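Subset of chains shown; positions unchanged.
The letters A and B name the chains in turn, as written, and every chain counts its residues from 1.
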Amino acid sequence: MDSPWDELALAFSRTSMFPFFDIAHYLVSVMAVKRQPGAAALAWKNPISSWFTAMLHCFGGGILSCLLLAEPPLKFLANHTNILLASSIWYITFFCPHDLVSQGYSYLPVQLLASGMKEVTRTWKIVGGVTHANSYYKNGWIVMIAIGWARGGTIITNFERLVKGDWKPEGDEWLKMSYPAKVTLLGSVIFTFQHTQHLAISKHNLMFLYTIFIVATKITMMTTQTSTMTFAPFEDTLSWMLFGWQQPFSSCEKKSEAKSPSNGVGSLASKPVDVASDNVKKKHTKKNE
Amino acid sequence: MDSPWDELALAFSRTSMFPFFDIAHYLVSVMAVKRQPGAAALAWKNPISSWFTAMLHCFGGGILSCLLLAEPPLKFLANHTNILLASSIWYITFFCPHDLVSQGYSYLPVQLLASGMKEVTRTWKIVGGVTHANSYYKNGWIVMIAIGWARGGTIITNFERLVKGDWKPEGDEWLKMSYPAKVTLLGSVIFTFQHTQHLAISKHNLMFLYTIFIVATKITMMTTQTSTMTFAPFEDTLSWMLFGWQQPFSSCEKKSEAKSPSNGVGSLASKPVDVASDNVKKKHTKKNE
């Protein structure tokens, strides 16, 4: 006899993302596109380019996981229902009289609701990616982590901006994993280990717990207007476990670092064991720059 | 009993592109490569790089459609006959004594003939792409349009120039769909709807009519030295139907546009209903820049 908690988690895991959660995801993605400089005017001037950008934001995770698994990246275009839904939301958002959608979206409760529902879809995407990768490579847990991460994240939008010339990758950007990237990677690892029976928890319970976690942190970040939830304590512990018992910068390394021109990153690294707090301080400084 | 017109169209649709139309297509593509600055000297200095560029121009559409359908992009290299033909044309064009090929190509009738025949291959590529995509996604009409457009167009050459550092994508370039891109998209849409039985016209008749259209417009553009045939009346009507009943720039949008720094595109958008002529004027101005 399942507990009420178990039944709730099971019912939750069987919820379909279509249509309401998908609508929220498309809305948040399209609003992100609309907020880019010049996007509204671009939609009038070249609607096809604007529509394509919006589709890339809405379906980017799936496209990337298709590329990584050598499936046709255009596969998402065959799902006419979702394409129609996303296109309608793009059309309404960009071309609504008096820009009603943007005005409605500017209210915080609306943003909280939409973002919360979008975070729910993140869980579904990660789980879908992990399961899909397992069908290709049974017990290939590294592949499963990678595909879950790809499906839940938003890397492909950077590529799209690179192609359009709006983005020049700096060394620093590649280094600083954004909060969504970190939380998606965490989820991907967790669900992979659950799938390979290394975590003694049922999938629906894990989905429920993980979703509550990411929705709660997202809403907290939006209400307190913090740009990122810091994983610093967790990262520092992990760093200490993996690297902390070593001294990274002995004298010969300092010499070689002095020779090779640092790109602005090298000079800030420090001995992890005795100056772990310095690491946290320097990370916070770099994030606040 | 078919009419003579019908028999003509049927015979036309059964024409093989090999070898004469393919030769014309390869010749036009290789001459386009040769006209790039420094290309002739590059061929002497690094023939492999020059040959690779020429192959990319000759087979670019097929490569792109392979990438989009997760087929091996090197598939074109397995067709030894066409590769040999294209390579011979590259070799002769770049290394002919006294540069005879370029001199011969500088005469307008030769260019008209070659370009006209190349336009015929465009039709065959679009139809091939649409049919091929249909074998993957039965009735996936969006995929069919995309693959037909990819096969008939020349997007991959931009990518090749990007990799070589000769091209930095500006926001504007992505916006302005070139005339070949527009006409290929139009053909792709038409043939997709014919394939899905939405247009009551037989395939061979449509191929015949579309080919006459694109060959005639191409030759007209070359003889009158117009850089592009304007679709403006058609585009304006479509814009009016889709967007015209709205007012794009209400006061709140103007405020948000004033805040977000425009990238040079936004400032030129205008209300479509009452200033459609301004749109046409501004498009012409931008094209003439």
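Note that in this section a residue touches a chain if its C-beta (ideal position, glycine included) is under 8 Å from a C-beta of that chain, and two chains touch if they have at least 3 such contacts.
As the structure is a computational prediction, the values presented were derived from the model and not from experiment.
Every protein chain here is a copy of the same sequence, 2 of them drawn, and the whole complex in this file adds up to 3 copies.
The rule is simple: only the chains that are shown with their structure count from here on.
With angles rounded to a multiple of 5, the C-alpha fit of chain A against chain B returns 120 degrees of rotation. For this pair, chain A with chain B, the centres built from the Cα atoms lie 36 Å apart. Residue ranges of chain A in contact with chain B, taken from their complex: 35-38, 40-42, 44-49, 66, 70-74, 77-78, 80, 83, 95-99, 102-103, 163-166.
Interface residues of chain B facing chain A in the complex, by the touch rule stated above, are 67-70, 136-137, 140, 142-143, 146-147, 162, 168-171, 173-177, 242-243, 246-248, 250, 252-253, 256-257, 260-269, 272.
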